Every structure is written in structure tokens, then in C-alpha cells.
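Following: one structure in C-alpha cells, then a few remarks.
Below is a slice of the complex: some chains, not all, each in place.
A, B and C are the chain letters, set down in written order, and residue numbers restart from 1 in every chain.
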Amino acid sequence: MRRVGIVDTTFARFDMGKAAIDELMTHATDIKVVRRTVPGVKDLPVACKLLIEREGCEIVVALGMPGPEPIDKMCAHEASTGLIQVQLMTNTHIIEVFVHADEAESQEELAKLAEKRTREHAYNVYLLLKHPERLTEMAGTGQRQGWKDEGPLGKRDVKRKGGQDATKHGGAEAKAVTAVEGAVHRG
Amino acid sequence: MRRVGIVDTTFARFDMGKAAIDELMTHATDIKVVRRTVPGVKDLPVACKLLIEREGCEIVVALGMPGPEPIDKMCAHEASTGLIQVQLMTNTHIIEVFVHADEAESQEELAKLAEKRTREHAYNVYLLLKHPERLTEMAGTGQRQGWKDEGPLGKRDVKRKGGQDATKHGGAEAKAVTAVEGAVHRG
Amino acid sequence: MRRVGIVDTTFARFDMGKAAIDELMTHATDIKVVRRTVPGVKDLPVACKLLIEREGCEIVVALGMPGPEPIDKMCAHEASTGLIQVQLMTNTHIIEVFVHADEAESQEELAKLAEKRTREHAYNVYLLLKHPERLTEMAGTGQRQGWKDEGPLGKRDVKRKGGQDATKHGGAEAKAVTAVEGAVHRG
């Protein structure tokens, strides 16, 4: 079993941790998730470090929903800086998934964005852990988590597979889709 | 006895340290508080580190009231960055409680905010130390310390229990309330 | 003899180092000052670290007068970040005393501010070194170095004793005043 850490916050207004776990479980059956929750994004870095150093996690997802004010943006910046530091101290990837409260017009849209971005980054975590070569196949293709992919410059937008859409088909099918995607990217 | 560190400042205009100690004592009888006071928020990081490394504190509360000017915001940013660094150097949580001088309209409102935020974060410290699983039960529920909770997206605001309100009932009762809260969150 | 480090700059337009030494000598006779001067504030961090690690200083005062331009503010920010890092690397307090060129209207006022802030922070250094419990007595009382204290919220402004004013009375008397102050704060 590969151990994946997930840390989220009580500050967030969407259960990002649950979405991340659900997505990971869709793609792999040999992953054990260790989850922690902290008050806010500035508490994420040390929580991630503890998951890596004391719980043996090979990779961690750090989930947060910073508020819309300048002070919130600054908190997010401080958290991000800390998350990078932890990665360098532990030689371990932490995928930061932050959804800013001012990214969407309505609460409903914000919730959808939070779920989609979380799922698509959880898929990135799966790839980094088990199929890093597939990320290289997607290099320079303008991937966007939560929003429509922008695609490579000067070409039509390339819609990304995997992530939230894939989960509609359930675990096994999703993995089949992923395999095709790998093939497409290689082609 | 579990040791909890508390550091506050002479710059602050409210005795946040006293409020933090009072709140912690309400929730637990087996906690020993070690308190230090420094001139300003930029002096907090090393003071927290000393409490962790030389006084054996398992968790620390860092309390400050940054002023309203741009230079004060910068000081707070530098302090926050330092507090995150200390956490990573010591593998120990530090809960930062900053109340900005421009968050309230009047001195009276600011004092109330300082007390409420301090107490609610002291409660977070208690949870991190003794019941971290309860924080996971609150994941994504839009908790706000000092202000009314925002609640999860697309639902009615969920008023948070514990913190300042809980203290009105005294220690034992508060713990009972907390137990119910845990049950509610699980339900 | 307790060793206190003092670092100032050739960029500053006031001899802050001299004021700091004079103030420290007023309060204690068993302190040995080790002084260094560097070109600008960005040179302060490593100079402080050398005083701590190679000269055995138990605490350091870092003195600077950043200019009024945005680039000067950025330099001050970088210096402050470095000073916090040094504290965390050495587990030693460094009291930063920065006077910004745009804090006063006239050169004369700026010089007075530089002297007063330096002296009041030198007094903080003295307290941190020899009477840290007195700082806790002043927790949340709105102390301001160089300017009139703001005092606790919702009460009349509490004028701070010690610092520049105290020095008017000489060392022994100042200490007596300080003792009274401690008593008042306790009362």
C-alpha cells in the first residue's frame, strides 16, 4: 500500500478532503489515505510535514479555500511558501489545491470549482505517484485544474480527460479511459 | 501534564494571553501553560521556538495585534512567515492569532473581536492537542474565529459551538457541549 | 558580564548605536556591549549572526534607518526577514529597531524619533535579558517605541515608563522607577 496524505481545513466551505479521497480511490486500490484537518491554510505546511515524516506518506495533497480579502491572499502566499519549504525539506511532492473565494460568481459555482479542481489535482497526485511519465506526455499542453484546459498555443483547446469527468464512469472504466489517454498522448 | 506555550506582545492593546489561558483552562485540567511576552509580532517566532525546544511545549499559541498601516501589515507578514518556519523546524503546530487594528470600527468592538478570536483559536489548540479527529469532522464547514462562521457553501450558516460561547457554561459543561458537538458532526 | 551585540549602519543618518549603548549602560553595569557597523540594513542579518555565534552575544540590537522609496521599503523587508531567520537559526532574540525616513516631517523630528525608539527598544533588550517577567506585566498595554504609547483598548492611554524618559534620572533612579512600574502593572 502506498500512503498518500491529505490535509484540509475547517476554514474551507467545501469538503475538499472527501472529494480528494473519493477521486484517489477511483484510480487506485493500493493507496492508503491518511487525512488530517487543520484550522486554516497557514496550518497546512507543518501538518503536511508530519504526514510525511511520521506517517510515511509518499506524497501529500494540501487543500484550502483562501478568502477574498488582501489579508487572505497574503495568508495563502505564506502557506504556499511554507508548502514549498516542506517539499524541499522532505524531498516529497505536495500538490497544493487552493480555491480562492473570489474565483466564482456564486456559491454553487464555487463549490463545483472546488470539487473539480480537487479531483483533477488528486488525479495529478495519482500520476506523480504511479505514472509520472504520463505527465511528460502532457507537457506544454495547457492543462488547467477546475477550469477548461487552455491547450497548447496556436492549436484548438485540448480538453483534458481524467479528473472529475472520469469519475462519472467509476473506477475501472476511469482507469481504462486513462490508459487510452496515455496512448493518445503518446500518439 | 501537556505543556502549551503562549506568547503575546506588549504592542497589543488587549491582554490576549490572559484570554487564551482562561479558555484553555476551561477545556482541560491536565494542561500546563508556559507564557512569554515579547515587544512585537516580529519577536514571536523565536520566542515560540524557545518554548518548544527549551520548555517542552507540544503546541504554541502566538498572539498579536498588528497595527493598521502598510508597514504593520508587512511586519505581520514577516512574523507569519517566521512562525511557519518555526513549525517546520520543530514539527510542532503554532496557532497564530492575529487581530488587525483595522478589522473593527470601535475600540470596544476590536476588544471583543480580540477576545473571541483568541478563545476560539485556543479551543482549536485544545482540539489539535487532544481531539484532532474533531477538526476533521468540521472540515469544509467554513469556520471563522472571532466572526460568525460562514458555513459550508450553499447551505445555511452553521454557527460554531465551543470557543467563547462555550466558556459561559464553565469547564465541565463546556466539555459536555463539545462532546455533543462531536456527535453532531459525526451524525 | 552578559554580552549584548549592537549592529548599526553607515547608511543611517543618526548614530543609533551610540544611543543604544548609552541606554543599556544606564540600566545595567554587568553588560558588555560588542558593536559592529555595516553599510546598510541588508548587511545586518549576517553581522548579527556573527555576534551571536562568534562573540557570544546573548541578544542583539539591529539598528537601521531605511530610506523613503519603495526600493528602500523592500530592502527593509528583506533585512527583517533575514533577522527573523537568524533568530531561528541561533535561538536568540534580535530586537530590530528600524526608523523609516518618512516617519517624521523634519530632520529634527526624525532624529528625536530615532533616539527615542532606539532607547526604548534598548530598554526592551534589557528586560528580555534580565527581567522577562516584566514584559508579561506589560502584555496587551499598547506599548509604542518612539511614539506615545496607545495603551490598552477602551482605557485612557497609559504612558510608558523607562526608555528615554527614564534616562533623564540616571541609572539607579531609572531602575527604581522600573520597579514601581512593575508593581503598578501587577496591582
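One rule holds for everything that comes next: contacts are C-beta pairs under 8 Å (C-beta built on N, C-alpha and C of every residue); 3 or more make two chains touch, one makes a residue touch a chain.
Keep in mind it's a predicted model, so treat the numbers as computed, not measured.
Peer 1: Since every chain here shares one sequence and 3 of them are in place, how many copies does the full complex have in this file?
Peer 2: Copies present in the complete complex number 5.
The rule we apply is simple: only the chains that are shown with their structure count from here on.
Peer 1: What's the rotation, in steps of 5°, that superposes chain A's Cα atoms on chain B?
Peer 2: 70
Peer 1: Farthest chain from chain C, going by mean C-alpha coordinates, please.
Peer 2: Most distant chain from chain C: A.
Peer 1: On a C-alpha centroid basis, what's the spacing between chain A and chain C, in Å?
Peer 2: 46
Peer 1: Go ahead and note the Å separation of the Cα centroids belonging to chain B and chain C.
Peer 2: Between these chains, centre-to-centre, one finds 28 Å.
Peer 1: Two or more other chains touching the same residue: where does that happen in chain C?
Peer 2: Counting only residues that touch two or more other chains, chain C contributes none.
Peer 1: What residues on chain B touch chain C, complex-wise?
Peer 2: Chain B reaches chain C through residues 8-18, 35-39, 42-43, 45-47, 49-50, 53-54, 71, 74-75, 78-79, 81-82, 85-86, 89, 107-108, 110-111, 114.
Peer 1: Tell me, which parts of chain B touch chain A in their complex?
Peer 2: For this pair, the touching residues of chain B are 73, 77, 80-81, 83-85, 87-88, 91-96, 100, 121, 124, 128, 132, 135-136, 138-145, 150-154.
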